[in-house]
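As structure tokens, the structure follows; a few thoughts come after it.
Left out: one protein chain. Kept in place: all the others.
For chain A:
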Amino acid sequence: MASTERTKVILGHLKPAIGGDGVSSTGDFVCREFCSTSGVGEGIGTVKCGEETNTKSSICLQECAAVSAQTDKTPRVPKIRQEALKWNGWGYKDSRFVIGDNNEFSFSGSRYNIAGELPHFKAWIDSIEGFSPDNRSQSQDEIRSEKLPSVTRNEGFLEDVQKEGISFSFDPQDRLFRAHGHTLDEMFTLREGTFERIPDIVLWPTSHDVVCKIIELACKHDVCIIPFGGGTSVTKSLQCPVEEKRMIISLDMSQMNRILWVDEKNLTAHIEAGIMGLDLERELGNYGLCTGHEPDSMEFSSLGGWVATRASGMKKNVYGNIEDLLVHVKMVTPRGVLEKNCQVPRMSTGPDIHHVILGSEGTLGVVTEVTLRVRPLPPVRRYGSVVFPAFHQGVDFMREVAKQRCAPASIRLMDNEQFKFGQALKGPASSMWTSLMDSLKKVYVTKLKRFDPNLMVVATLLFEGNKEDVAAQEKKVYTIASDFGGLAGGEDNGQRGYNLTFAIAYLRDLGLDCYIIAESFETTVPWDRVIDLCRNVKERLYSECKRHGIQYRPLATCRVTQTYDSGACVYFYFAYMYRGLTNPIEVYEDIEAAARDEILGIGGSLSHHHGVGKLRKQWMTKAISAPGVETLRAIKKHLDPQNIFGNNCLI
């Protein structure tokens, strides 16, 4: 498959079937009951059973503005990030939810398939208590350079850096852009305040050797380095410690974005760590390969960041999480380069040194080059969905799928709130006919099958593989679904579920414009506690909001996003109207901490893939025991005795 084809497939997540002539995919909410005795074989789960669904080919690269004018080798995110990305919110400047003059909603730009009018959106957002499009809380237009902290200079270091000819910038906006990730607190600061401490300089290394040189100079002159990949952190890990007196270097890895070699025989690729997820898949596509690693942030997050935070991709069921993909990694530490001597699938040489690097969160060194396991591009990918009358049935279904180890590339269960949100992202019906079909389907599910629209949930599915395997897998999964009371919900509902992932990140900016605070957090939990955890955490959020005097009932919603043999990953979204609170961020953080205590209380983990950063350090001893933390400290002390990598994360 050509690389352009591959990119289209990936972009398919983001933007399938935009106005493809005649190929309308708005006929959603397809529901068919599956009977396990007959008719299972043909056309399961989809309306039309095309392989590598043809509709996808109607996506044109030209419509993806950021990509259109570029050659395959150009990264989607420029070196000067603020040229293409929002400085105070999520994602691309041209993409945002827009409230029209008559309070109608749309999504701007043309990058995403939800772009355009969103006729169902208003009804949904009105259901959030206290929301009013008329009450606006606008962000400041910019943080003027004079309001930003001045540069702490280490002249010796600067002199040496210049001698080496390393690209750098003192520009306040460049520095500001690298002073934060995307936690609520950081967005709030950008919109309404300023940071006490930001990096003093941005350096753009271009190769492993340059990084080695920079670390050497850093040790020599005692400066602090904070590695920067895609800037999508949600753990406050990029924030500069206020008490740091040394010069702080933001080591922006974005210019190290080359695939250095591809080995088709061994199915490995050696890649520089600064490459962004989407660029990586596009370029591997040239070889007919992919990593299959698709975290929700893949448009903007980097390979090195994935390694440093133990990232997880939504298709891990087929491709594995980052730790499974990792064949070899180089991390430059103040003590030298930490790496293995060969590129083999497994070795028994004491504790796996890769696991010192994975999840080290920039505290020990910086990841420069990575060898990943890659896979041939799958010939067929197909979305699907199943609706269940209630959440617990959906969870039982997920558990059974995990037990039988027949999980498709991605399988996610959205609760009722998210199911409704997914429906709110539907575009305008393309014709009377689809609109009529929609209503009929709705009548079928809610009246004939007696699904309660306020209880029903949807599991979204993504199958990948060759034609036969996908067909067999679909058959198995849909049979299990019907055993648990599920009705197939069609391909579009499935796809909409995945669109939602990308849209929801943009939604927060709309919320903040209207006094609504929104944030997400995640965990892993054993199967027997999944339902209890989801329910209790929501209840805890409600009761904590009440305790803090928040007058409007919050929106608390979750989805089960990953399945494992012995447990699942659960992802929560939480939003509330904060008008009337004098300290909304403190209140929010208090509530999130309470929710985390609740999670830990029921037997959930501190994090599945977001990491610890500075946000969750307080629980680390509880999470990995005191000797565990001491071990990590000892490693840190050995590898980085001067605390050059001083982002103050993890421990």
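Definition applied: a residue touches a chain if its C-beta (ideal position, glycine included) is under 8 Å from a C-beta of that chain, and two chains touch if they have at least 3 such contacts; residues count from 1.
The criterion applied here is as follows: contacts and distances are computed from a predicted model.
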item	value
Listed names "DNA-directed RNA polymerase subunit", "ER membrane protein complex subunit 2", "Anaphase-promoting complex subunit 2" or "Phospholipid/glycerol acyltransferase domain-containing protein", matching UniProt entry of the absent chain	"Phospholipid/glycerol acyltransferase domain-containing protein"
Hidden-chain contact residue, picked from the options A:142, A:539, A:586 or A:630	A:539
Contacts of chain A with the absent chain, listed as residue ranges	528-529, 532-533, 535-536, 539-540, 543, 600-603, 622
